[in-house]
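Taking it in order: structure first as structure tokens, then the write-up.
Note that one protein chain of the assembly has been removed; the remaining protein chains are unaltered in position.
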């Protein structure tokens, strides 16, 4: 499938120059772009030289570029390159393998309700009473438990597991092998445990003795809004009594762990390998960089931004920018590490001061 | 399915008041509790107000609550709320989808031994010589390799992979997409590698040169005790010659990584995204918070408790409470960060002292 430059410019709301009828089949980095490709060269410093020596005849160009001098047949100028990338890549994406209708090997309970125009891949298993909205594109090997409810336009990749008591809004995207609705990690000892004692006393465990763990079952399921994406291998545990919640517009990267009872707000980004412990509450528009951690039962306010590997152990007020382990305000963290790195000199200075004072003391005697 | 309040109180060993014949279908948080629900209101501060305005007619109440004044028909008083939650949620849990017997699509080797009353879901694959105890409830898409041995009462969710040479005790619970018995990550270079040199010399790599990695195969399998739970997406590698071991009563949360040859003791809790590197030994009743890491070949003693994101690089004696990266005793860690955060003032004080001494020196001249 090919697209004309005019058609693309129109879709991007972008300016076009040259032959609008020129057709391209794919986008490419300038270094590897040939005829029939759309070279993406929105940054002259990074891509100018490569574009000049490429075979490409069409390109998205940096502001002020001279498309004729670059030997192009047609070109597009965009305002915010990454926004343009969103439209462009969406347009050029043929999508994953799409099964025609429901594959005959799928095991679907008689009373499951599958919306119109659904594509369901081989070896899917859909349990009794499950409801899947119209336009679903479900890959191979997906399991959707009895009673689960999924909205319209779902795109669920191979090997995803959706457990009982999961309710999902419209346009969910699940990457391969994601798990939604696994049991929460919630155990208790018959008598007060060492962990509880340590929390109470900050270190003295008294005479807590070994006991086996009793399991608290997860009856609350998971509730997910609209336009959510769940990354490959990520796991979202069910709540105990109320549902674990993920707000609309929130995106989870790969291998993210969301514990039981957690509430994540709207339009958050949880990057790769983020972990959120049980019953934590995350506000709206929160961005947690890769490998961030959030302790159980704490609160992270709206618009908090945490850099990669930040470990948040206590409540974070709205709007705070956090770094480090333990998490500190960004400026405090930067200052702390600047101070730590100068410690060698400080030790020398203090030793020198002591020597001088002692000399004085001796002189005086 | 419903339960009478009397029946529940009996199961919890708890005190009951009001109409013991009142029947409930599910537990609910007070805010959302209606007729036929059992409102969970063990904490007056958190739930008192919500309960007063709820439609609920039955509740588990905080000590000293006046159930009549709260407008209830029946109520239960428990001693240790979280322990009560274990019994109660277990009682009210209908369990995951249960397949009737062995689904006809499952591929089961002729000489595999499946215990009585087993439920095995669609598309399971069970290899030659595998043995599964009685009462197993195995979901869809599970693979159990040839020769694997699993005890009685197993509950294995969708997409779990159990490799060869895995022996598991009774009552295992595996959450979706867990992997048990993958190959260990064990490589060696023909000549001494840079990593080995750095370990030996703490930084000087000498003239170690690039070499490709030779693979050490994993022949030792995995041995798991009774009453173990493995979280969603967690991975447990096989040992090289001897088995990787997980002791009875130990629970692993989601996305936990246990390397080859690791020995984990009994009744441990490994929270979300914990990683334990090859050949580490973990004692009994150890609790590792989310995202903790344990270096290879080290020893973590019985009853060690490590807070979230603690990174343990060296042996930890029994009973120690650890925090931070690198892991320190809790008090040392707390003190260290208190000291770090005061460094700005310390720098000022030292600068001030220097100025004063220099002034003195000048004055004297």
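Each chain carries a letter (A and B) given by its place in the written order, and its residues are counted from 1.
Going forward, a residue touches a chain if its C-beta (ideal position, glycine included) is under 8 Å from a C-beta of that chain, and two chains touch if they have at least 3 such contacts.
No experiment lies behind these values; they were computed from the predicted model shown.
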Residue among A:15, A:63, A:191 or A:331 that touches the chain left out of view: A:331
Residue among A:85, A:152 or A:298 that touches the chain left out of view: A:85
Contact set of subunit A toward the excluded chain (per top definition): 26-29, 32, 40, 80, 82-83, 85-87, 89-90, 92-93, 96-97, 103, 105, 121-123, 139-141, 157-159, 173, 175-177, 227, 229, 231-233, 249, 251, 253-255, 267, 269, 271-273, 284-285, 287, 289-291, 303, 305, 307-309, 319, 321, 324-325, 330-331, 334, 337, 340-341, 343-344, 346-347, 350, 353-354, 357, 360-361
Touching residues on subunit B - with respect to the absent chain: 105, 107, 123, 125, 127-128, 141, 143, 145-146, 159, 161, 163-164, 177, 179, 182-183, 185, 187-188, 190, 194-195, 198, 202-203, 205, 210-219, 233-235, 237, 240-242, 255, 257, 259, 273, 275, 277, 291, 293, 295, 311, 313, 325-326, 328, 332, 335-336, 339-340, 342-343, 346, 349-350, 353, 356-357, 360
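What we mean here is this: only the chains that are shown with their structure count from here on.
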Inter-centroid spacing, subunit B versus subunit A (mean Cα positions, whole Å): 23
